[in-house]
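What you see is the complex with one protein chain gone and the rest in place.
Here the chain labels run A and B in written order, and each chain numbers its own residues starting at 1.
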Amino acid sequence: MTGQVLYSQLFYGGSGIILVLLGLWSFLVHAPLLRKLIAINLMGAGVFHMLVAIAYRGIDTSPDPVPHALVLTGIVVAVSATALALAFGKRLDQDDD
Amino acid sequence: MIRPLEHIIIPLGLIAVGGLLGWSFFLAVTGEAGERLAAVALARVPDSGVSNPVTSVLLNFRAYDTLLELAVLLAALLGIWSLGAAAPGFQPAASVLDGMVNGFVPLLILSAGYMLWVGAYAPGGAFQAGALLGSAGVMLALAGHRNAGLPSEGRLRLLVALGVFVFAMTGLLLMVVGDGFLTYPPSLAKWLILLIETAATLSIGATLAAAYLGGRPAARPTTGETA
Partner (left out) sequence: MMIDALPLSVTLPLIGAFAVTVSPGHARGPGLLAALLTAASALSVTAAVWSDGVLRADLGGWGVPLGIALEADGLSAAFLAMANVVALAISVYAGGYFKQESARHFWPLWLLLWSALNGLFLATDLFNLYVTLELLGLSAAALGALTGTREAVAANLRYLLVGLLGSMSYLLGVALVYAAYGVLDIGLVAEAIEPGPIAWTAMALMIGGLILKAALFPMHFWLPPAHANAPAPVSAALSALVVKAAFYLALRLWLDVFAPVLNEAAANLLGTLGAAAVVWGSWRALRAERLKLLAAYSTVAQMGYLFIAFPLLVATPPGLARDNLLAAVVLLALTHGLAKAGLFLAAGMVQKTAGHDRIDDLGGAAQALPAATFAIGLAGVALIGLPPSGTFLAKWMMLEQAMILGLWWWLVVMMIGTLLAAAYIFRVLSRAFNREPTPYRFVNDARTELPALLLGLIATFGLGIAAQPLWVLLEQGAFG
């Protein structure tokens, strides 16, 4: 593996880890539903970052398609979960009125 | 004021977690994983019926994941419907926005069709196409169209569950005829993938637009495009 590939993987993967930590922090300290949901999605984005980073194999080499597919699946799952949680939140807001 | 949990304990814990994660990730990428599954996957792409490697993984090598993922999408929408009816829509848009929407929605549907087709050999596929259809629905909802241009409840139910059904039935039929669950015969692989992707695109688009409404669709919808 060339240095360029390794540095890219570490840079993007490391950024992913930072996103995960920011999301986790936000999830733990903030009570409002919307902030928790954004936090969870941020964590998800961080994990997807890591997966995309390890898929990278250099500018001239085709990337590993498996992590790309996992990320696509993960995105759809994350969208579904977020939509359901928002509907829960909306229902609670309606009950308050 | 310093709250010990929020300002000291959780950040310290997160730094520890981050250190451990970073260290493990560093060891993992510098370790001996080599090519991981890249070489195996790329070598089998020619046998998968499509030439886009990501589509090969999603619709063939790991098609079972994608089937369950469509089920997740369906579960989320059914959950949203169980929580109540959709809020009344936005007021109808004024002529400028309405005109733009009327121009954009057909373009989005056209792009979705293109995305679906191009996914066989270039980046694209059912999810990207479904997302475009969904965004056409969102646009219609924002411009004040009732039910985001979705059809009546009966047909909508068919549409959102279609992806899971076509996918699962294809898998089962292939098993019954002796190829094995979701094992496409090479000569048919391309067409079976296209069939599944078409159904999945319709379901994903309809589900995303319906989820955007945030509840069960209103009782008397207008008929309109299937977005």
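Here is the rule we use: a contact is a pair of C-beta atoms (placed from the backbone, for glycine too) under 8 Å apart; a residue touches a chain by one contact, two chains touch by 3 or more.
What you see is a predicted model, and the numbers here were worked out from it, not measured in a lab.
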Any idea which of B:54, B:86, B:101 or B:160 touches the chain not displayed? B:160
Touching the left-out chain: which of B:72, B:150 or B:194? B:72
Just checking the interface: what residues of chain B touch the absent partner chain? 20-21, 23-25, 27-29, 31, 33-37, 40-41, 44, 60-65, 67-69, 71-72, 74-76, 78-79, 81-83, 157-158, 160-161, 164-165, 168-169, 171-172, 175-184
Hidden partner sits against chain A at residues 13, 20, 27, 33, 36-37, 40, 43-44, 47, 50-51, 54, 66-67, 70, 73-74, 77, 80-81, 84-85, 88-89, 91-92, 95
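Keep this in mind: only the chains that are shown with their structure count from here on.
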Rounded to the nearest Å, the gap between Cα centres of chain A and chain B is 16
Seen from chain A, its contact residues with chain B in the complex are 6, 9-10, 13-14, 17-18, 20-21, 24-25, 28-29, 50, 53-55, 57, 62-66, 68-69, 72-73, 75-77, 79-81, 83-84, 86-88, 90-91, 94
Considering the complex alone, what residue numbers of chain B touch chain A? 6, 10-11, 14, 17-18, 21-22, 25-26, 28-30, 35-38, 41-42, 45, 53-54, 56-58, 61-62, 65-66, 69, 72-73, 75-77, 79-80, 83-84, 87, 127, 204, 208, 211, 214-215
